[in-house]
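Of the protein chains in this complex, one is absent; all others appear in place.
Letters A, B and C name the chains as they come in the text, with residue numbers starting at 1 for each one.
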Amino acid sequence: MSIGQFLQSGDWKGEKHVPAILAPSSVKAGEEVDIKVVVGEEIKHPNTLEHQIKWIKVLFKPADAKFPVEIADFQFAAHGEFDVFSEPAGTVSVKLPKSGTVYAMSYCNIHGLWENSLDISVE
Amino acid sequence: MSIGQFLQSGDWKGEKHVPAILAPSSVKAGEEVDIKVVVGEEIKHPNTLEHQIKWIKVLFKPADAKFPVEIADFQFAAHGEFDVFSEPAGTVSVKLPKSGTVYAMSYCNIHGLWENSLDISVE
Amino acid sequence: MSIGQFLQSGDWKGEKHVPAILAPSSVKAGEEVDIKVVVGEEIKHPNTLEHQIKWIKVLFKPADAKFPVEIADFQFAAHGEFDVFSEPAGTVSVKLPKSGTVYAMSYCNIHGLWENSLDISVE
Partner (left out) sequence: MSIGQFLQSGDWKGEKHVPAILAPSSVKAGEEVDIKVVVGEEIKHPNTLEHQIKWIKVLFKPADAKFPVEIADFQFAAHGEFDVFSEPAGTVSVKLPKSGTVYAMSYCNIHGLWENSLDISVE
């Protein structure tokens, strides 16, 4: 029984849980590139104490590597406390050495684990 | 392309990366139970700045639920700074309502993602 | 204006938010020692979606060092989802090189930041 069986995905424009990965499709090696990950980019996900997106992890697998490397982990902490709401969106800056695939994994406390991927070409 | 393809597993007594899940196989509903997760329980994993276990996540899926619930996330932060070493082992206390499966997912900065699972019967 | 002004403390036997640090007062250099941190060890803290302990961080400052080193970060993630409850208690194993002070910092989503410390003598 693998956690992989719980990793749900789909088109983020139609399914509000799928993390969108917003980044240029082509970058220069070693340059800082911003990668934005967002849950609910097109269709808002609820953001309440009862139902919320808790975190998004970002990984990168160089095309010629065997394993993915974790880039960042965003924890979204405020969901109504004193009327403060953290929206499930985060941006990280990263230097990539070569072409590969960015993966995002996110977690809804009610609907479990979701994922998405985006290829980035590094010149 | 799913992150699921990167979730490696095996017998933690033979493969040092697989997170061991140490918990009673049978507990009472709503009682606090300790769940210990360990990487390297039988065969030590390196613990250096260059090669280390960074985190272990713990999830639980009740047998009759559709999605897993995250229980805890352990970040192991010290890997030689001032000669302090965090070993990749953590224990969390949890109250479980019914039978299900505990999942552990861990991350080595060189060898990627690993996982394991353990069924717990709740009476 | 420093975050330090928000770090509340006290006797954990009387104030339920203060993280208790349970560890031997004397250990051997380089031996693995278990450090348990708990919020609500004596008086239970609420554990609901509305009011919960979200995390405990553990740091160590060797007596002769200028800065503390982070040992572990425990995130407690389940607070009633599918009737699963993560209790705010975690144990980490650590190798300490010399005498110093363990610090715990914890966060209640309603009552903010709390802290405690414990001296450990390393022989």
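Going forward, a contact is a pair of C-beta atoms (placed from the backbone, for glycine too) under 8 Å apart; a residue touches a chain by one contact, two chains touch by 3 or more.
Remember, it's a predicted structure, so these values are computed and weren't measured experimentally.
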Field: Displayed chains contacting the withheld chain
entry: A, B, C
- line: The one of A:7, A:23 or A:96 in touch with the missing chain is A:96
Residue numbers in chain B that touch the chain omitted from display: 49-50, 54, 75, 77-78, 81, 109-110
Query: Residues of chain C in contact with the chain that isn't shown?
result: 1-7, 9, 54, 59, 61, 66-70, 101, 103, 105, 107, 109-113, 115, 117
Query: Where does chain A touch the missing chain, residue by residue?
result: 32, 36, 60, 62, 65, 69-78, 81-87, 89-98
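By definition in this document, only the chains that are shown with their structure count from here on.
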- line: Separation of the C-alpha centres, chain B versus chain C, in whole Å, is 20
Field: Overlap residues in chain B, where contacts from two or more other chains coincide
entry: 69-70
